[in-house]
Every structure is written in C-alpha cells, then in structure tokens.
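The structure appears below as structure tokens.
Only a single protein chain was left out; the remaining protein chains are all shown in position.
The block that comes next holds chain A.
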Amino acid sequence: MGTYVLKRIMTIIPIFLIATLLTFGMINLSPVDPAEAYFTAAHIQATDEMLEQKRHEFGLDQPLLIQYVNALIKICQFDFGISYVTNKPVWEEITSRMPATIQLTIGSLLIAILVSIPIGFLAGMKKNTGIDHFSRFLSFIGASIPSFWLGYLFIFFFSVKLDLFPVEGTGTWKHLILPSLTLAFPLIALYTRLLRASVLENLQESYVLFARTRGIHEKVIMGKHVLRIAISPMITGLGMNLGNLMTGAIIVEAVFSWPGFGRYFIDAIFNRDVPVIQGYVLLAAGLFLISNLIVDLIQMYIDPRISRKGRQYQ
C-alpha cells in the first residue's frame, strides 16, 4: 500500500512536465509577440529597437530548448514571471486572489454535496416516485443551463425581485451564496445522477439482497452496504471536478464580480498578458493533478481492492 501511494505520487511528475511542455509550445505557436504585447499593455508606442531589446530581455532570441529549460527552472521556483499589466510577479498576483476563489470553490462543493447526496440517494431508493422525478428534473436543468445565464437568473430573482442576496461583491456569507449556487448547479445535476445510478446498482447486488433475508436491519443495509459503496463513484467525480471548479469559476466570478483569480485571468487574456496566462494554465494543471491524486488516495482507503489492482499492472 505504501509503495502504491509513492508510485502514484511519482506519476505526477512526468504528467506535469508534459503540461509545461504543452503550455510552452502553445504560447510559442500563438501569433502573440510577447514583446509587442508588453508594450501594448503598457500603452507605449514601441519602436523596432525597443521591441528588439525587449525580446532580448525576455530571452526570446535564444533557442527554444534553452527558453523551455529556463522557463522550467523558474517554474520550479514558483517564478512565473512578471505581469505586463501590473508589473508585479504573477505568483504573487495569483496567490493574493486565491483565497476568494478557494472560498467560492469550497462553497459550491459543499452545496453540491449537501444537495446531491440526499436527493440522489432517495431517488435511487425510491425509484419512479416524486423524489426521483424531481431529481431527474433537477439534473436536466442543471446540465442544460449555461452558468452565466443561470447566474443572471439568480441575480434577477433573488437579488432584484426578492432582494434576499446582494447582487455582487464579497464580504459576508450572503455574498457567497448566489455565486456558489451557480457554480454548484451543474455539479448537483451530475452527482445526483451518479449517486442515483450507483445506489440502484448496489441495491441489485446479491449481498444487499441477501442481507435482508438474513434479517439485517434496513438502516445498516442502507448505510453500510449501499450508501458507503454508492458514494465512491461520486468521490471520483468530485476529484475530477475540483480542478474544473477552480477554473470554471472564471465565468461565475465575472458574472458576480467576484475578486478571485478567474477574473484576473480574463483580463490577462484580453491584455495578452503572456506570463499570467502561462502561470494560470500551469496552476490549473497542477490543481487537476493534485485533486485527482487526493481522490485516488481516498478511493484506496474506501475500497481496499484498488491498491491491489494497481499493483497488478506493475
């Protein structure tokens, strides 16, 4: 088990290297000239000499491989360069905006879990009843409404019409509700479906069917045999979505003027602020990898067969 954990952690390194290579490659392939972008962001009409000098400063006149290795060394030191727009280190900019985004992510995860576990579980247990139809409706809505529109709908109903929550900004927990809910909605749809399906599947397992004949109390059967196992695909889904959530927050942050790094990233795209874009993409890749790692470790704890399966392939 210990070696499995270690090996699993080691797999992160090559994947992250590939991610850096892809990011670096794509930025180099894009028609954006960083030197030009730099001066545009600073509102300076640059001459050819100035551009030439800036390119030299950025190391753009060196061979690609050297550029890549240099970038890699810097990344390992959490140095993502300096933003063209604000002239501050990208890492600092990101970390200062991180708490707001994390707050939003955790808020929406909590909402998603708190809503989808009871609904999905009940829908699976009481198939084709009112609660099941409701869960289907909820998933349908959640899967088909884009989040920017949903966000504006929420603002319209809850803030403008009912005046329950503030329209935008941060500060109190009230500010957090609408953006979290917006971000959580597609997840609720997904998890409710996932949980319902796996509850139904587990109810068909022989050991569940025959636990009843052995007279085991329904509460124990549902808790120990059905829910505990049914929840595990949901945890996988959760891990795959954690990275998504952080990045998916971009749109929601824009709608609700949430001061997380998502909005900062949108600004960076419009300003062609290359170091920020690169930093953000790498950060997202890192988040994906880490959240998947955490989920794998949790899964291994829940399902002892997984670590054995892992070993079979080595």
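Everything below uses one rule, namely that a contact is a pair of C-beta atoms (placed from the backbone, for glycine too) under 8 Å apart; a residue touches a chain by one contact, two chains touch by 3 or more; residues count from 1.
In this text, contacts and distances are computed from a predicted model.
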Protein name as given in UniProt for the chain not displayed, "4Fe-4S dicluster domain-containing protein", "Cytochrome d ubiquinol oxidase subunit II", "FAD-dependent oxidoreductase" or "Nickel import ATP-binding protein NikE": "Nickel import ATP-binding protein NikE"
Touching the absent chain when the full complex is considered, from A:H133, A:K174 or A:R212: A:R212
Absent chain, residues of chain A that touch it: 205-207, 209-217, 220, 224-225, 228-229, 302-305, 308
